[in-house]
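One chain of protein is taken out of this complex; the other chains stay put.
Showing chain A:
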Amino acid sequence: MASKFWSNQADSETESEVSDTEQDDVSEQEDATNAPDRNKYLDTGDSDSDDSDSHKRVIKSAKDKRFEELSTTIDQMKNAMKINDWVSLQESFDKINRQLEKVMRVTESDRAPNNYIKALVMLEDFLNQAMANKEAKKKMSSSNAKALNAMRQKLKKNNKQYEDLINKCRENPESFEDQEEAEEPSEDEDDDDEDESGSEIDDITKAEPESDDTDDEDDEDKDVNQPGWERKLSKKDKLMEKQFKDPNQVTWDTVNKKFKEVVAARGRKGTGRLELVEQLTFLTKVAKTPAQKLEILFSVVSAQFDVNPGLSGHMPINVWKKCVQNMLVILDILEQYPNILVDDTVEPDENETQKGTDYTDTIRIWGNLAAFLEKIDVEFFKSLQCIDPHTREYVERLQDEPLFFVLAQNVQAYLERVGDHKAAAKVALKLVELVYYKPQEVYGAMRNLADQSEVDDGEESGTESKGGPLAPFVNVPEIVPRKPSFPTSSRELMDNLVSLIYKHGDERTKARAMLCDIYHHAILDEFSMARDLLLMSHLQDSVQHMDISTQILFNRSMAQLGLSAFRAGLITEGHGCLSELYSGGRVKELLAQGVSQSRYHEKTPEQERLERRRQMPYHMHINLELLESVHLICAMLLEVPNMAANSHDARRKVISKTLRRLLEISDRQTFTGPPENVRDHVMAATRALSKGDFQTSFDVINSLDVWKLLKNRETVLAMIKNKINEEALRTYLFTYSASYETLKLEQLAKMFDLSESQTHSVVSKMMINEELHASWDQPTQCIVFHEVEHSRLQALAFQLTEKLSVLAESNERAIEARLGGGGLESLSSRRREGQDYAAVAGGNKWQDNQSYTQGRQQSGYGGGRPYGPGQNYQNRTSQSRGGYQSTRYQDSAGAGRNYGGSAARGGQMDGSNRMVSLNRGARA
């Protein structure tokens, strides 16, 4: 029958080649029976009955080469046996198995070459012999003995696959000799040789007891069906394949039965995970209805998730890629058969999948696309965490990003079409998280990469489209796009996704999207936008209660916000954003960019593992040096004049504790060397600045090499220079105002290299704020200083009154605590402050318990409402872009939170020096 089958096919193909129009029904049918398998293995070369001379010649030489390699390896093995060298024997064995795969591929036969089988027999014999010889075994070197044992295991496993052939070989070795001969000439012949070798194999395989179909058919089918990796399949799988070899005989029931069987084996002991995936993958190819195919594909994907068992490692990358491809196929099916619904809430009917393509009502299949996608994302993330960022592998892995991107986009489009907006929002969040940390340049690079890969894809699909008409098996054309579509600017993309999420997402999704949005605005130098978003979302209040990864995201956003403020020249704001991050000295941990060792308490291995799992992949890191230098420079610019202003009472007002501490440490040093790291630089600059030497100060800062990381380096440095000059002027005035009676504007401006108007503005501001007791003498353009030094007694009296008011306040607070809220409207603002501090304390406790939080960070930064006139933003939900509907919305929160506006604001002013506030600029 085989020959008939083949000749028939050859006929039909030649026919169709001669004239397409003449194709009759028969030939079409014939084509159809072969097509599905053929086009799946196109990459292994075209089917053998394709006669084109040049094509064949290529194969021939390749075949020869492979066979030669195989036989040389066998020779090597023989040599190794002679000297009893098991180590090299083991190596050769591995090599031969690899070569075997190649040979199989070029010969397109599923049967192992005879010389390979012979080698196996020989090896087995030799092994048994060696094992039997106990004394010789003892004499072996340890490595040799080890290799022997390993070899035994391997061989046992390997030989199982070829048991039949080996037995056959043992029975009559001559036939194998013959065959070797026959194999050689067959290569020179054209396609007919397949028939011959086939009939030869018939002889051998006659012994196969379990084949219930005729043997020749069997082999024919396998010929076509054979991919390289199936070599590794166990006998059982082969059995399975045999069941499905004839497309016409496969029914839905058989596939379903087999599917149930395979799925039942999942998770059982002794079931190889990869094996399971392969079995299922095979089943997808023979599925009878789209629904069934879908069902099996879902199982394949979830089986692929299982391939890597542990939590710590990541899914092998090739499996990941296959998984993504499978997901795309799932989407193809869903796209093609819109009546199929994916649902994970109801357990579908047993025989739901029996309904075929012609069935028009809805078919329900169990599955959850969004969850799968999230899992794929997690695996991608994990793989990036694990791979060493300095290797090529990491870069290659990063290049898979567009692959994930396209999948996510397709899933999102599908979910939106189905109307599952909630899940679509989740998927959109995954996309957002892929993009938000990318500045425009990086985003552009990703776009280009995606464009390039599309060109490759195009070629591939071009070849695949030759595949031919559909088979009885379900074959799905690629419907969903395989290429991600990127808008030109990342902002545009973010806006689209984010507004979708705000509309449909749940709380957590929205919060995360909001943070990503803030981050992205910040890196695009849109500080005010980012700040407004943060303030109106009230995330700083609620983020404490969120999961840790969201908290990390919050910290990252804050860091970026700080950098952005700094680039915009908003020093106070920048410092406000960053100082909390640095207050605990655990910035690495807070940003999840490395593990910081704490001197004071050890972490349990469990905690360490948890922390490692939270780490950001390298490409998402925020440069810590830049962050630190920005933070310290901000602190310096604020703190130096502040120290000068309060020189008599240094402890009173401290803006940056971190800087003060560092300064103390560096003061304690006997000798100060030239600056090395960021801290040294800023310390040197600080010392210079406090002496009024703005030029040195700037030079030191300028010599930091982090500035090259900035895009608009020149403007930022100019800004720093300007700020340093201004602050030097202020410091100078604070320090020496007592020594002057008048000071000329012109002179002052020249002294600090500032324009006169700027000097005037700075000095005026100091006068208005009563930092400087002086006034202008307009006709002469002079500053006239007033003598307002307090006498010792007066100063003490002031201190006393201050202490008194602190006492009164603490009394109030104590009573407040006892009586609970209620009454005393005048105290409300202070009361709130008290609560904020309480919140800080609470945050700390939590931190200790859980070893990781940034409770302090949140409560310190947000601290309830001290974040500037944050209240003003309570209503800002209704941004034109759809806004972020916070649960903490002022109006809906009821009267409890509606305190009188001016009182609250006054309260904020009172505390503004102790709390972080982005909006302290105008004290006018």
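Basically, contacts are C-beta pairs under 8 Å (C-beta built on N, C-alpha and C of every residue); 3 or more make two chains touch, one makes a residue touch a chain; residues count from 1.
Please note the rule applied: contacts and distances are computed from a predicted model.
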item: Chain not displayed: protein name in its UniProt record ("Histidine-containing phosphotransfer protein", "2-methoxy-6-polyprenyl-1,4-benzoquinol methylase, mitochondrial", "Eukaryotic translation initiation factor 3 subunit E" or "GATA amidotransferase"); value: "Eukaryotic translation initiation factor 3 subunit E"
item: Touch with the omitted chain, as defined above, among A:N149, A:N167 or A:S761; value: A:S761
item: Residue, one of A:D125, A:D705 or A:D777, that touches the chain absent here; value: A:D777
item: Residue, one of A:N167, A:S485 or A:S805, that touches the chain absent here; value: A:S805
item: Touching residues on chain A - with respect to the absent chain; value: 528, 536, 757, 760-761, 764-765, 767-768, 775-780, 784, 786, 788, 790, 794, 797-798, 801-802, 804-805, 808, 811-812, 815, 818-819, 823-824, 826, 868-869, 871-880, 883, 885, 889-892, 898, 901-902, 905, 919, 921-922, 924
